[in-house]
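Note that one protein chain of the assembly has been removed; the remaining protein chains are unaltered in position.
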Amino acid sequence: MSLTLAASSAPQNVAFGIIAVVMCVAALGVVTMKNIVHAALALVMVLAGVAAQYILLQAEFLGIVQVLIYIGAVIVLFLFGIMLTRHPMRKTGEYDNDQRILAGLVSLLIFGLLAYLLTDQFRGDKLHLGQPTQTSAIADSIFRTYVVGFEVVSMLLLAALVGAIVLARRD
Amino acid sequence: MDWFDSWALSLVVFIPIVGTAVVLAIPKAKELLIKQVALLTTLLSMAVGVIILFRFDYDHADKLQFPVNKSWIDVISSRYHMGLDGISLPLLILTLFVTVLCVVYSWDHFPEPHNPKAFLALLLVLETGMLGTFLAEDLILFFIFFELVLLPMYFMIGVWGGPNREYASIKFFLFTLFGSALMLLSFLALFFKSDPHTFDIVQLSQLHGAGLAHGTQLVIFGGLFLGFAIKVPMFPFHTWLPDAHTEAPTVGSVILAAVLLKLGTYGFIRIALPVLPEAARSWAPYIGLLSVIGIIYGALGCLAQRDMKRLIAFSSVAHMGFVMLGISTLTSFGINAAIFGMVAHGLITGMLFFLAGSVQERYHTRELSRLGGLLLQAPKMGWILGFCAMASLGLPGLAGFWGEFPAVLSSYQPAEGLNVALFRGFMVTAAIGTVLAAGYLLWMLQRVAMGKIPAEWEDAHIHDVHVPEWIAWAPMLILILGLGVFPGAIFHVTDDAVQHVSRMFGGEG
Amino acid sequence: MPAPYFDYTALLPEIILTGAIVVVLVADLLFEEREKYRTSTLAGVGCLAALVPILYLAGNGNDRAMFGGAYVVDNYALVMKALFLVAGYITVLLSANYIEEGDYYQGEYYTLLLTALLGMTVMSSARDLVTIFVALETLSIPTYLLAGWRKHDAKSNESSLKYYLMGVLSSAVMLYGMSIVYGLAGDTRLTEIAKYVATGAGGHLFDVAIFFTLVGFAFKVSAVPFHFWAPDSYEGAPTPVTAFLSVASKTGGFVALLSLVYVGFFGRSDAWQPILWVLAAASMTVGNLIALRQTNLVRMLAYSSIAQGGFMLVPFAVANQGDGSARPGAFEATIVYLLIYAVMNLGAFAVLIAVARKTRSAEIDSYAGLFNYAPALAVTMSMFLFSLAGIPPLGGWYAKLVVFKAVLDAGTAQAVTLGVVAAVNSVIALFYYARVAGLMWFRPAPADGGGTARVPVALGAAIALPSVLILAIGVYPNLFARLGELATKGL
Amino acid sequence: MAEKAWLIPLLPALSFFVILFFGKKMPKGGSESGIIAVGTSFVLAVIVAAQWIKDERIVDQHLTWWSNGKAHITIGQHVDGLTAMMFLVVTFVSLMVHIYSTGYMHGDVRFTYFFAALSLFTAAMLFMVMADNLLQLMIGWELVGLCSFMLIGHWFEEKNNSSAALKAFFTTKFGDIGLMLGTITLFFAAGQTFHIETINKLALEHGALSHGLVLTAAVLLFLGVMGKSAQVPLHIWLPDAMAGPTPVSALIHAATMVVAGVYLVARVYGVFWSGFSIGNGGLNWMAFIAGLTMVLTAALAFVQDDIKRVLAYSTVSQLGYMVAALSVGAWTAGVFHLFTHAFFKALLFLGSGSVIHAVHSNNMSEMGGLKKYMPQTYWTFVIGTLALAGIFPLAGFWSKDEILLGATKNGYPYIFVLGLVGAFMTACYMGRAVILTFHGEYRGHGHPHESPRSMTVPLLLLAVPSVLIGLINAPGVLKFAHWVRFEVPGVEFEPPEHKFAVPLAAFSFAVAVAGLAVAYWVFYLKTAPNKGAFARSPLRTVKHVLVEKYYLDWLFVTVVVGFIKGPLARAAYWVNQNVIDGVVNAVGVGAKLVGRFTYDVIDQKGVDGIVNGIGVSASETGGVLRLVQSGRVQQYALMLFAAVGLLAAALILFT
Partner (left out) sequence: MPITEYLLLSAFLFCTGIYGVLARRNGVLVLMSIELMLNAVNINLVAFSARLNDAAGQVFALFVIAIAAAEVGVGLAIVLLIYRNRVGVNLDEIDLMKG
């Protein structure tokens, strides 16, 4: 599938555009929806969109990992989180605090800055997508340059697991 | 005795620290032992000082003697460099001497909350700091010793002080730290602006600011000035002094007056003037101006006091004004006078604080309006008070005069390049200051010592001078008189070294 | 493709730590409930054991670079690792009684502590963005959890939450910055990034990317305005954790800053120098001013550590000599400051814990009259406080001195201004440090006479060791100055 | 012996320490030590004087006291006629006072201390007299001031006494500013030396020093003289100084210390001569002040009830004569008056002390008729009075006459006129004092009696020179002018000397007699309750003349005396008490007020206020900043992102 998409840029552009719009709308949904479960579902859409973009960018391995970890694990975690912390008495629509305007201003400021800088720097810079990245290349890279990080992450995950259990368990 | 010559200064400075360690190791309950150890320590240090006094080569008082120059913090090229010349020697001996007397004085009466162990330990640390400052020949070393006195003094005022002690102690601490922080910046600037980079005071004095732009010199001198002027203290940085003095326990006040204030003036003579003579010349009129303002201002402040100790404290502002006036003339007369003035002020004001402490101990008040008739109830103490007041107001024949008169004298003809008319104006003002000094000191004497015994104290049993007081005071009184009659004892020691300094300012010496 | 070169000797400290983590975790499962305190001993031994290869490596003296320069074991890394391990060891000492006596999970606690230490040791050697990121998260995530270790205390929860949220947000910003840096420079290794920097390309985007990258660590070192979490988290977290946060975790941030700035971004000093200037000045001033008004000692120390962080940032602001070369002494100044700061701050927290065992309070007022019933604690606490204030002859003065020295060496108007700001701040700081010391010394003992404070052996050691060190440094600073010099030579 | 003249001050100095440390254990409370020391000094002084008369060799030696580079500060002795004379005067009067005091101060609580102070004073005074340089002179000068302070405040239990002591010290100290600055000026003018001979020489050598410089120095030094020698308007301390024991008044505040100023002028005469251009005649500052002093303070003596105050004002007036003499160039006359005055004024004071001792009061209103109770005191007092009034051939006549002579001859007619007026008034108020004290009815309480021998013997011993000493400068003898003269080796300069003029002498004698007569008239005849006694008095003829020539009576009594005694003296006294003294007191009060203002407002509120204000504002800023730390994590996050955004924007904009 990726091969066909990569062959010409026009369909890729179209696909990017559609997915991007969906992602943006969904992202806005995540941060504005009045229903927390809807928000979580919107997040699923964003994450799925991200996975799709990875694939568009020829990073298939990453796209798969994204689907597995995010949609498979993280979202489930979130849903558990929502269930466990939902207050029986609270209604929907109380999920926003009172600094929305300032928050909007600040995020707009940063977006403006980034948009300006990015377009300024990369104007006219085209992506020349060739072969999709081989998973073995990623593996090579991990074990040649980032092996310490890789090993440490495992310890980190262990520690996070242990710690999260300690904190989350009822006693 | 070569061994002695190379170890003398280290010994004299660090014996008190060893004493501190020993004192700390003794259980709190064994008070007598603690006191004995402390006294022994100070005496030992004093003994080394006395040997130094004998072995000092008075014909070459401008040369650094007993030098010790070892590596210390080579990473920043700071060295453990100490030496002794004619300028340091009197102050060194003064410090050793006063500390011994302070230990003796406090023998039987430690102020509340008692605790001799802590008190004496702090006193000994303080001694090391003071001695080290007078001997250091390296800016960083100087800085360390200069700062080392802060902590013990802070605690001394804060723990054993009067009712307003917390305010006074923190004020003292903050003020001095503020000055010394900027002073440190100046030290570092000197280091980087000197070629080759060095913290060595001797080398810097030989360079005397060569290669520094005038503007840079002025700024660097400004930092040094703040550091030292606050310690002196000069108007308008003096406000910590009355509070600190008033609240400090007697021994603290004595040390503060006798030695601590001299660290600042000594800094001017040892560092600021020789290292940056050009800037000193530009700054001198302002220093002179602040000095004479201090003289008059201090005197006026004294006249307003209701508290005996605070009055004496304020008088320090005026007296140190004379010292600084002498220094600001940049002449050998002025600097000689300044050094003499430091020693004299140390002895005299120290004595006055001792007296104020003893008066308070007996009457439990220092309110001038409640005191009176000391001469009737404790005549010896009354006469000593009179003697000290006279010495303090600069009566010839007593030590105070030789600090004051030559300082006034020197401002008649300041160093080349300084505005003569301006300094003559300072001279006249300072001379008027001597009259004001007479005014407030005699007024205090009248209030405290003369008159009838107030009804309040008629039945009180007021003990005249105690034995420890005699032991502590007699040497000081003898010195006040002795130095008044034989001023050469100090001038002879300082003159060569002072000429060395004043030559930088065109003094013919 | 050849297998990557592993220098196991160089990696030995990390390997030992990993082993210790596993051992502690397993031992915790095996030990009876009342034996669990032994996990602290194991953790302590782990820290010390990891020190052994460091000493060996330092004696050996060769720089060892691995993985294409992504992981380097040089003197600088060794000095910092040693610092982390010693700080970790002292934290273990501080924690032993605290964790045992409270209703806490012990084995897990030490597991997390050691994991964070692992992250720090990795950070010392990390010379590429990914490893730095991983190390940062490894040292952060366990501490997020540790901050909330007092599970039933709402303040502890809150502490954990704030720390976590702010941490994650700033690492998000940092990651964004890193992604741009990667995109522009085309590599994650700092040495390669330095090459890109030398070309002068990248425009403002690169400047901003550098800034974003630094934000993650500015958070870690709690530089104003990224400091907000610190006081709240410090106050709420268990005190040994606070000590660890304010020393080890902060140092971790600085290590990363040092690597990034000096190895990676150095040539781009017109981007990071002004930013760090502002952060330094703001941290010192804001930290000190707010500290003046604190009533809780932990909180006061939090603000004080913000201000101290500002001092450590000062040399960064003058790091470039102007000709693109690093100012001798600036790098060293930060290292020396870090070393001395670690000693005195840990000492202060050690005493704080010891006092709190007695008074059950960290309120400043509860220190009144301490000198009268626990003179040794009062004296050591005063030593640490005044050392933090930079009063000779306590070690802190030397830390301040090297910072001032770096500033004066630069001698530019901006540098001297910062120097004066720092000087004034050191005076302001004295006020609140001295106030606490004053309370301990100047006030009478509380009405009940105070009784006596019993200090357990481990805690006693955690107080005594820094006390001795702080005096030794103060009198003979060469001791630590040499370490700083050594670290600089490595770079 | 002259080389060993330093022994003369040294002995009393040693005595001071002996008395201080052992006085209380001595059988006579230390007085014997003082008497022996001063006695020996007196003998030595006599030897020195004799040697001087024989050899006329100036001894000028010094040791280096301390040095500053090439400038040597020395201590030394300069023995010439003036020194020798002063040695004699000081040791003799001091000896008399010592002896007298053993009686007068008998039983005093601080008897020993009193003698210690006397010894110290004597030593200091002699040290000052001996000085070969201005610095040493200044030191002695200040030390005598200290002793004066101690002795005025001897009975310090009373606030008035201690205040008087303070006032004396303070006022003279004010004058000392001038002395100090003048000394400094001369030190540098003379090329960094205090040596008096050198200074005199330079001052007199034409063109060696600029006139402005010498004038400045002279004016400054004269300020010191005004303080010490109580010239108007700095005289106000001296009458108050009478609060001290009477022997002290005799020694310090009449015979010796107060003439230190005169001595200074005489000693450094070169500077004054050139500075004030004395040789040119006319008006100079010094003469002006001295002239005022002579007359004004004499008038004040009229309205005093306190016998010591009468003598005090008289002393001020006589000091005016001495300064006037020097200011008109009559150097010998001035110094000679100093010399004679010392004897008879000491005599008068000791006499008054004797009276006071007898009646336990200073007030003449509580005396009267004492002639019959204490004849020795009476007669010696009368001798003193006559000497002071300038009655031929007593001591005062000769010296006063020379002053008037100098004034006329050297071109200072106003000094001559004022001198005559003063002489008249002097005779008059002294007559009043004698009459009120010794004549008429006893108005006091208790039973007065003659004083013990220890007191009367000194009176007698002082009476002898009071009568005779003037003769040494009588025409034909003129030894004094020869022995005591102003000379500077190497400089051709001598103050002018004039021949005794009989008409002038006769005139001044007449004025003095007139003064006494008027006093007799006004204070005895007019006020004596017993007219009968008067009727039988030998002066009936005089009375007759005056009564018959009523217009004369009217003229004298109503116009002259009435004016002097009434409005003028009262006005002067009012001015004195309220204006001059008021100024001094106001200076004291004012200084206090300024001090209080400086302290309360400038220092505590201003300087200290700024300091504390900085502290408070720092703390307040901290308080405001704390508000930002709201505790809400999302606000923290907002800050974080805002900072990120703004700093990034700044980075873009400013780099």
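Chains here go by letter, A, B, C and D, matching the order in which they are written, and residues are numbered from 1 within each.
By definition in this document, a contact is a pair of C-beta atoms (placed from the backbone, for glycine too) under 8 Å apart; a residue touches a chain by one contact, two chains touch by 3 or more.
In this text, all values refer to a predicted model and were calculated from it rather than measured experimentally.
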For the chain that does not appear here, which of the shown chains does it touch in the whole complex? A, C, D
Given C:Y37, C:Y104 or C:Y182, the residue that touches the chain left out of view is C:Y182
Could you tell which one of C:P231, C:G252 or C:P315 touches the chain left off the display? C:P231
Interface with the undisplayed chain - residues on chain A: 9, 12-13, 16, 20, 23-24, 27-28, 30-31, 36, 39-40, 43, 46-47, 50, 53-54, 57-59, 61-62, 65-66, 69-70, 73-74, 77-78, 80-82, 84-85, 87, 94-100, 102-104, 106-108, 110-111, 114-115, 118-119, 122-130, 133, 137-138, 140-142, 145-146, 149-150, 153, 156-157, 160-161, 163-165, 167-168, 170
What chain C residues would touch the chain not displayed? 129-130, 133-134, 137, 141, 144-145, 148, 151-152, 154-155, 157-162, 164-165, 168-169, 172, 175-176, 178-180, 182-183, 186-188, 231-232, 235-236, 293-294, 299
Which chain D residues would touch the chain omitted from the figure, given the whole complex? 626-627, 629-634, 637-638, 641
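Methods note: only the chains that are shown with their structure count from here on.
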Just the number, please: Cα centre separation of chain A and chain B in whole Å. 71
Centre to centre, by mean C-alpha position, how many angstrom separate chain B and chain C? 42
Measuring centre to centre with CA averages, how many angstrom lie between chain C and chain D? 78
Touching two or more other chains in chain D are residues 615, 635, 641, 644, 648, 652
Where in chain C do residues touch two or more of the other chains? 204, 208, 431
Would you pull the chain A residues touching chain C in the complex into a rising list? 113-114, 117-118, 120-121, 140, 143-149, 151-153, 155-156, 158-160, 162-164, 166-167, 171
Give every residue of chain C touching chain D within the complex, in rising order. 161-162, 165-166, 169-170, 173, 204, 207-208, 211-212, 215, 219, 225-226, 228-229, 231-232, 270-271, 274-275, 278, 286, 288-293, 428, 431
Chain B residues within the chain C interface of the complex: 72-76, 113, 118, 140, 143-144, 147-148, 150-151, 154-155, 158-159, 165-166, 169-170, 173-174, 177-178, 181-182, 184-185, 188-189, 191-192
